[in-house]
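The complex appears here without one of its protein chains, the remainder shown in place.
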């Protein structure tokens, strides 16, 4: 039937005979008799959407997406074009992973639960914190959830949430929405040469602060150098120190637990997903003290009736389907399958590969900055800091013009100021570096 | 380890510690000590093949294959561009199917054996013959195997194998190779307006003939009209009537059993595989009489120790690994996974879809021939016959020039004579027909 | 059968802090990293084995009420895997016209299907869509100087996310009881509504599968006090092509694309929760949205171009970028494949299947006429135990113990993808379990990878990473 030009849903199986038998069983003449929709709200029109064969639909989507230009992306700021090994696609696409629901029946979901438990364990190792949930939507929403966590767990009252002034607009704005229903207010603290201005931060912190947020690396790709101090400032005010990062950076940079971070958020899909127009995976880890206030799903270990180890979603009384308006978050469907992919990619790399990938982010960024700095009309890096993966370059020409000209030559970089562009090496093939430098040389004139 | 720049095979897992422990267990100092290759045949050079990362390798192959032009293929003659549903890729790519070996241990191979049993059943239904094996390489080799079968099963001696004079060169030549080690000789019989010239065939048949081969549809896309007569002629000489066809044609055209065919061969990968530069799936079905002489693998039904139905390779005493030089064929590795794909595609279509696909091959070919016939300088179809999927058109211009000009406009058709081209509609999207007719109109001038 | 954890297969430690090879000063790096280091073949086996311990939609029927577990067409994976779908979110608009084009078309499709004037695709899941709805409502009221509205009304039997979302939005939740027939109690609604009402959140058909026949009256009542009517799209599959939230008077709604448009649930996500609104609310939608570029060129025949824009009074963002883009691609492909005919057929068969299945089982179904799902009662049996025992019959059980209005609820939604034979098999499983005694049920499941799992002990002493297993096992 799939091959012939049948009408109706190609995924609904009834034959005519079956439909007749079913209608008889439910004692109606037609399917329409099962719909008691009042006439005034009945829809008697059409959507005007044509049905298509599978082949036609594929061709349609290919043709639409074909309008996206082929560019070598030297873009970063939270999303990186690391190569995702084929293994990840093939295994994550197994329909048991792809098509199952949340593990409400753990007895037939052990495989997924174990994979998510392994994902949590990966984050625990990377952050040094004791608890990681098995996913939020992305870095921005994870940051928003961290703020509501801070409000719940902080012993004294308070309403100020401090974030760096360079915070990405998507994260800042999402955070604002998350705290809109609370008493919290988001304030920024200044940065100095891209990193937290520690003195200014010290001035800003008082007892009314519930949370201080910093990122490592920063949005400009620089390595934060005063994280312990940020932590001390936060803790001195009895506020939470929330740190933003990602699994690759965490493989090399200071371990969050070692600098006093109480919560780590970020986008974990830097591993496991290709750049997907911003689709992400919210990383969320925290200290054990906050266990009963964690948002999102947690997989824990238990035993089955034969005393064998078994995995299960746990501490569900935190969640919306049980706790309703007193839940720790409204999240239900999350990013479990992306977490699976990230865990797979990390396992593929292994600790050697993870550390190596992070190190190359440093050395390749340095090398490219050096080369751009040699170009007349360009200074790179702008910030006198260590860099991971990306850096800011100053151009004599207007940044927008430079970026637009680069795009014509097949390269994409960020505009981050009137005369500043941001360039990222993560995932950029070695053989595209020379052509990029050449193109940059041409357009920077 | 997979992510770092390790040397050696990326698919061989030993850590240094493991290797050391293993070397100790086998009591040698280095792996080289395990190789007692005499110095005079030892290879101390290098192949000069660079190792590459997975990403680099993918880019290399993509770049090489990128040199293949994008053409709309109106090509047929045994290989058709029918759309293969996505379902087939996703399910056949499950690693249990893709990576298993021949089912020598049926207790852990029931799924594949059942799928192959279903494939055999599909061919039995399509041909009306009682026995189908679970694959040969392609149509050409299946034809060769049919000839050696004919030699084995024919009661009296004889050495002539009759094939149509239009037989595809690949099939003819392969057949010649298969009979080179036997007493058989391949002779052609004439065709008339593309179909078998029955009178000439009658003249050619004598008691020395062991096999008569015909195809339906013919290589020109015409429907054979005298198949019973071909069968009668063969049987009158105590020769085997071998018929060439394919699963889509068989869904509509006369059932081989009804016209007296003793063996059916052909390429079954018209379903299940995209055009793959000639990669195929040899269809092989025959009458039950020849069961013990069939080449290739057969799946049969049996019972397991608990009396439940179970599938197994059977009648293996015909095969090379047991019967050695007295085997019915030397075939070992065959096309099992392609047979799986073909069975999946056929199941997806169902009988309605199969028949519909075949019918559209007739109506769309007729319609296109009509339109080409309207072009000045073109006659189509050349043959006054019913056509399936493809037909020959006569062009006033040299055929080679017409085809070359069409290629420049993005279309591929066959050259089959100085002023004849062959055009196939199978798998060609509807919206490509108008542009093709336009292009043909331009180049036929 | 037992698959060890990756950490039980290997643990490799990489030293960093004191390594000469580190490109950073020691005080800016961690000391070491300890993780499993396995070969590709070993990982392939690990994850293949794990996959074998999971029941998915390709394993059999999955009649989870309110979850709408449909077959996920394979080809949608292919289109989402197209290389051109993989673009960075900070690309210039001119260089991602394909992505914008697809989003524009999907906004349009969803608007037509829901009867809504404007759509945002940004919310990355249904609950995130609810949150957008509540935030839009808040922004609307505030814009109108009505920030005193601090209550959101939610029916008792609503999805838990409705309550949690309203609370996250800072609202007091007013719970609304059902009437005897299982629908909105109009008198109770009248009592609940006030000048403090910001919105009423409603599902239709409701969680009992019943159509809220008084929807027009409900809408009028809510609008009369100045409140907004929110549609929870969880059950939209029942109405495709037959009724539209916009026509029923809803002002704002979310779509669950993994429920209605067959995108895979991925064991918990990613989903997508686009939100549609009426014109009046469009200025408050999240930024950015996609619109056609006004054509100032003379080449009218060329393809339209698209751009991002910020609605005038936008609430800002609820996701770092454009939400779960790859999921949106799949949803678009599904809708483009089915078209009007397919969507209408889906709701027909979804409702027929639910009614047929209910007619074939012995458990009582107290509320009717239901649409795409029904809630049976396990009666004297414990519904959770019934579910565990159904696993032994090789089928996935329904949602249990909810909504609470039905004692020992078995909330069952077969969807349109099941054949009569599969429904018969499912009914046989229900009926077999219905005949069994409590002892058997409590001992279930017996034939699954893991037997009954002790949830209590998991929560009492949580062990949430392999680091906590090393000592005690």
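First chain written, first letter: the chains are A, B and C, and each begins at residue 1.
The rule we apply is simple: contacts are C-beta pairs under 8 Å (C-beta built on N, C-alpha and C of every residue); 3 or more make two chains touch, one makes a residue touch a chain.
Computed from a predicted structure; not experimentally measured.
Considering the intact complex, the chain excluded from display touches A, B, C. Check A:42, A:55, A:90 or A:235 against the missing chain and you find that the one touching it is A:90. Which of B:164, B:260 or B:280 touches the hidden chain is settled by the complete complex: it is B:280. Within the set B:320, B:379 or B:441, the residue that contacts the chain not displayed is B:320. Although one chain is not displayed, chain A still touches it through residues 1-2, 10-13, 15, 85-87, 89-91, 95. Along chain C, the points of touch with the absent chain fall at residues 1, 9, 39-42, 44-45, 48-49, 52, 57-60, 71, 73-74, 394, 417-419, 421-422.
The working rule: only the chains that are shown with their structure count from here on.
Comparing the CA-atom centres of all chains against that of chain C, the greatest distance is found for B. Distance between chain B and chain C, defined via averaged C-alpha coordinates, is recorded as 46 Å. Rounded to whole angstrom units, the spacing between the C-alpha centres of chain A and chain C is 19.
Residue positions 1-2, 85-86, 90, 95 of chain B each touch two or more of the other chains. Contact of a single residue of chain C with at least two other chains is seen at positions 12, 37-38, 40, 44, 48, 73, 75, 77-78.
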